[in-house]
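Only a single protein chain was left out; the remaining protein chains are all shown in position.
Presenting chain A:
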Amino acid sequence: MVDVQGLVNELVSKLRRRKVEGSRATARLTAELLRSVISQSKLPPTNQPAALIDAVRDVGEKLIAANPIELAVGNIVRRVLHIIREEDHSNTRDAVEGFRLSVGGDNDYIVEQDHLNLSVAAQSSLCRPSLHALLERSPDSATTYFTATTEDDSEEKRKSLDPNARSLEFRRKVISAVNDLIEDINTCHLVIAELAVEHIHHNEVILTFGRSRTVKEFLCAAKEKKRSFGLFVAEGAPKYQGHLLAKELAARGLQTTVITDSAVFAMISRVNMVIVGVHAVMANGGVIGPVGLNMVALAARKHAVPFVVVTGTHKLCPLYPNNPEVSLNEMRSPSEVLSFEEFSDCMDYRIGTGAPQLHVGNPSFDYVPPELVSLFITDIGGYYPSYMYRLIADYYSSDDLVIQQKPAS
């Protein structure tokens, strides 16, 4: 327990000091941390899932508070919570079935079915059923029912397992699900890259902005499939990650041209497609991306160039943005934009008013409204922005959307 606490504190301080940045890195670290939290936490014999949820929620709350802008942290916390709930759900279902089986025989079938439906309804009132659940549920229950009826004895045995074993089993399932999640985070860009051939063809000119591993893999995959295309990379000041991306892509043999951010408008008339990676995808299909992305998206719309966002599902954020330019943004150091040595004498405060004469605005993120996004390419396929809210229902349960509120109150 102590060492988990230590891990949590470590990650919190990393996040707070922005030692860890980027949705992918933070997502992975968060998931790994939560995995150890789940495996290490001592659970009471009764009502394990609730205890586990509380534990994860506590940790998640701390992590989110450490860097509220890093939406991926919150996403992963919610994903893990969702996993726990799903496992719990299937457990209770098993339990219910077991109970039903133990209590009655075949003649009670209808009653039990009603009971089951009731419980499902109760659950769905709490959390909208995920597509997965909707699709899986009825056949699932039916099969379990039949298997249960046929294999009465085994069910009896399972039911009779002692609570300890059941909790172990539960924990094991959750952890394996979290492992899957981590695996997903690690490999999503490869899965996305496989879709590249469907979207990039010969002699296209593609513009990208800033640096994103997903975009890099996406483009390289297309290149490996013998598609030859031109590439413009906007440098993405003030981080200039575009330089790095351009260097990497050129090393992989892509014909790359680096342009300044200001030349995006000038060049976009010769571009066939804009492909960008983003920081987070909001529930309304809007996108939080590196600063300057909105400008690129506007230019793309002006020239009717498709604006394609490649993203892993861990960037899907179940929140709806409200004034995202301010609320989901972060101001970085002015020194990235303006050298302090040169302008230190201008930083004086004006006499009287007390207001500084010189401000420097250096936001790190930009919000692109869903109207400007043509397409999302995710590891589970391509989607239109307006579909995002539904996708979110697959991955998050509505109980978890607000994580901070409960502890704060």
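Criterion: a residue touches a chain if its C-beta (ideal position, glycine included) is under 8 Å from a C-beta of that chain, and two chains touch if they have at least 3 such contacts; residues count from 1.
Basically, contacts and distances are computed from a predicted model.
Only one of "Translation initiation factor eIF2B subunit delta", "WD repeat containing, antisense to TP73", "Phospholipid-transporting ATPase" or "Large ribosomal subunit protein bL20c" fits the UniProt record of the hidden chain, and that name is "Translation initiation factor eIF2B subunit delta".
Checked against the full complex, the candidates A:E32, A:E61, A:E87 or A:D366 give a single residue touching the omitted chain, namely A:D366. The omitted chain makes contact with just one of the residues A:C220, A:L338 or A:L401: A:L338. Of A:N47, A:S262 or A:S327, it is A:S262 that touches the chain left out of the display. Mapped onto chain A, the footprint of the missing chain covers residues 230, 232, 235-238, 240, 243-244, 246-247, 249-251, 253-267, 269-270, 290-292, 294-295, 298-299, 302, 325, 329, 336-339, 342-343, 346, 350, 355-363, 366.
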